[in-house]
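Missing here: one protein chain of the complex. Every other protein chain is in place.
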């Protein structure tokens, strides 16, 4: 493949370092005992949302998971609003009512993180239906894990999208684990992409530690969708460097060697090396991006900490657009 | 393949004609305005439960569907109890409380017809788990339709059975329609058997109009299961001669030519021809079986009509094994 | 809400079809999806179309006017297609999803409960969910335990959902139009035994407000609250009671969530007696909900124990005799009323 243009390369790098900076900041704040919700870190997996969302605009749709911070950032959700949401503040993306597992910005096509495993696939399928009915070339993406690929919604969604030729890209982030359960135990097929056979659609595999490989394969899938040819299943082989959630110790179910082998192929570090070698971006440019991301996170935390909590009246608002009254 | 032994051949014929006689009798009684529930006729599909259940004993398990009369008969449920159940009588298989869609006889390993499409696959999977834990070579069979193959439970069950190597045979009765919906519309793959790829298990196809082909393929699957090698997906291509339920007119969604092409390959008629040509069974033997089936149905109807309805107290019994009291 | 005198009589099912047709004409974002809602899907070219029009014919004819893009037959995948309707609603469509029988809600409850009902709240009010789910409820047609449930109580329990249960052709059309135009998710529960009943229905579009009950028969001695088919049971009971000199007021609930608390309370404050008639099984049901409301907010007006007539705490039996015994009947209501008339 030929490398994407410089602006795209820069966006890819910026997005990956922003995701990592956000996740690291969140972890720091939690470890420092800040009054902030925990969550599921996506450190290690940055290349996947980045490589996929590089092909999307705000008019396209994304449905995300419990491990959704990276998807939100890659889809353009405001980082300050995200941080404030983790702090449960009125200025949060969801005005403090959603928290880490429900960050959303429908105006940006981000249909929400989702705390129920497998629950977002039908949502993304429905967004794809909207796209198809509108006929303006929008596409829809569902991110989900290896564990989620065993839910019935996976099957029902892919079948539906296939028979209706919906412009949906089903992106399986195969990070080898669902909580402490190894994929080779839970999933009766070696490559999840192979499950595409059951719906007669393309099943692609990308190296989820290589943002350019994800970018390329996702590009094929997005183009196919925009051409009206229907859905694609794209499996990205990736890895989460930390536990399932912030307090989980992954060494109870996997080896340090395995972790090291993935860290050695870290998506950001290897992109950096290649970018320098191929003269895509300069060292200075990349350092500037990293500093920018750090500064943004500091600003985001300040913003969150300075923001007020929701008013107690908010307990009973937003349940409905219209409803007579909800008693407390 | 070599033909099965004479006793088996006779059983196959007897079972097919018993199923057909039962279904025809039911249809007659309904059309005659008898006080009896409607139901989903399996006329045309007799070869499938027959060819599969020929490999089972009472200790094996079967989970069935809304179109379950044939499965029940092939699994040895008493025909008089079945007929009485359709009449809602106290002597019915379910004491009149279940009706056509819930006929069961757990003592015979028949875990029930089931009115929710796709709902029986997890049940059969669980029976397979019992079989595996008991370690006595029992197997479990789920019958389900082409339509059901799009339910999430299909996916979840096959994955579970595959990773646990459960002795389950998933028998898809592909009769081309789910109510009025053609399989080529609803199902994103040409051969449903192909979906086995997603679970790395064998996917077999049998001609569901040929009881010997079903018998052979089911035999492979049952043997594999008994050997402890895990589940098989067996697709049987078959056809229902009548509407989805007794009052449905199928000519609103399919051609008479299509119907004729299947009737021309009728499982009972073609078996008869072959049995005579190959001297498996004599004309007289087969006629005797047909008469026997007719007589059995007459007797079953008499039995049902002579039976009392459940007592009104039965409304509140059988909800629980133990519960203080249920008010009416 | 309109008060046009309507002389034309059509069935409940036809009234719903008319509501769908009018709303689909009015708003291109309205689409319908469900199993066999047209039928013979994909076979237009072979001369087959609209084979079923839904299991009860409520969507018959729509595909001919609006085409297969907007009237979408689905595979049997309730979580998949109802979840897709949720996703379509979140992104600007106004879908109507058909859940053939409410008994199947266990196949798709996650999509209804965790996505449709909660998205707006979880997202801080920054989304809408203009989703309608049509479904069929009720026993009395010999369909046994898995095709005869009522179950609206479970959906009423869930914040974020609206739930309505029309009781005749007129309210069927008005409530379905309201549901489609509503920006919140609305579940419309249609009793199988009401679908074929005729009643006067204006031809033009109109709405019946979600959240509003109506008094079908004024009375002063006892309040009967009916839901869906049970409203007709209340009317029959009221007629029988009248002969015995008991003047019952019949409240037709129509909306289960939001519920017209005031209509119920006002009636009970006047009659001082309440019998709720609810086909759903008794525990944690609409009947207990209404009884609890009254025992709290109209307590000082009550002259007698608050009574409920429900189906028993059992699945729906197949045998006709048992199914008959299962249903709340006018006679049971009459007996219950007599028990508290003191």
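For clarity, chains are labelled A, B and C in written order, and residue numbers in each chain start from 1.
One rule holds for everything that comes next: a residue touches a chain if its C-beta (ideal position, glycine included) is under 8 Å from a C-beta of that chain, and two chains touch if they have at least 3 such contacts.
Keep in mind the model is a prediction, meaning the values are calculated, not measured.
Peer 1: Omitted chain: which shown chains does it touch?
Peer 2: Result: the unshown chain touches A, B, C.
Peer 1: Which residue from C:106, C:140 or C:200 sits in contact with the chain not drawn here?
Peer 2: Candidates C:106, C:140 or C:200; residue touching the omitted chain: C:106.
Peer 1: With the missing chain put back, one of C:144, C:213 or C:277 would touch it. Which one?
Peer 2: Of the candidates C:144, C:213 or C:277, C:144 is in touch with the missing chain.
Peer 1: Specify the residue from the set A:4, A:70 or A:88 that touches the hidden chain.
Peer 2: Missing-chain contact among the listed residues: A:88.
Peer 1: Based on the whole complex, identify which of A:178, A:212, A:225 or A:301 touches the chain you can't see.
Peer 2: A:178
Peer 1: Among C:117, C:216 or C:230, choose the residue that contacts the chain missing from this document, as touch is defined above.
Peer 2: C:117
Peer 1: Provide the residue numbers of chain C that touch the chain removed from this figure.
Peer 2: Answer for chain C: residues 103-114, 117-118, 121-122, 144-146, 151, 153-154, 156-160, 257, 259, 280-281, 283-289, 291-297, 299-300, 302, 304-308, 312-315, 317-318 touch the chain left out.
Peer 1: List every residue of chain A that touches the chain not included in the displayed model.
Peer 2: 35, 37-38, 85, 88-89, 94, 96-102, 114-118, 147-148, 150-152, 178-182, 184-187, 252-255, 309-310, 312, 314-316, 319, 326-328
Peer 1: In the complete complex, the non-displayed chain touches which residues of chain B?
Peer 2: 61, 63, 92-98, 102, 104-107, 111-112, 114-116, 119, 121-131, 133-134, 140, 152-153, 155-157, 159-160, 163-164, 317-324, 326
Going forward, only the chains that are shown with their structure count from here on.
Peer 1: When you check chain C against every other chain, which residues touch at least two of them?
Peer 2: Residues 74-75, 77, 79-80 of chain C touch two or more partner chains.
Peer 1: Which residues belonging to chain A are in contact with no fewer than two other chains?
Peer 2: Touching at least two other chains: 152-153, 155-156, 159, 163.
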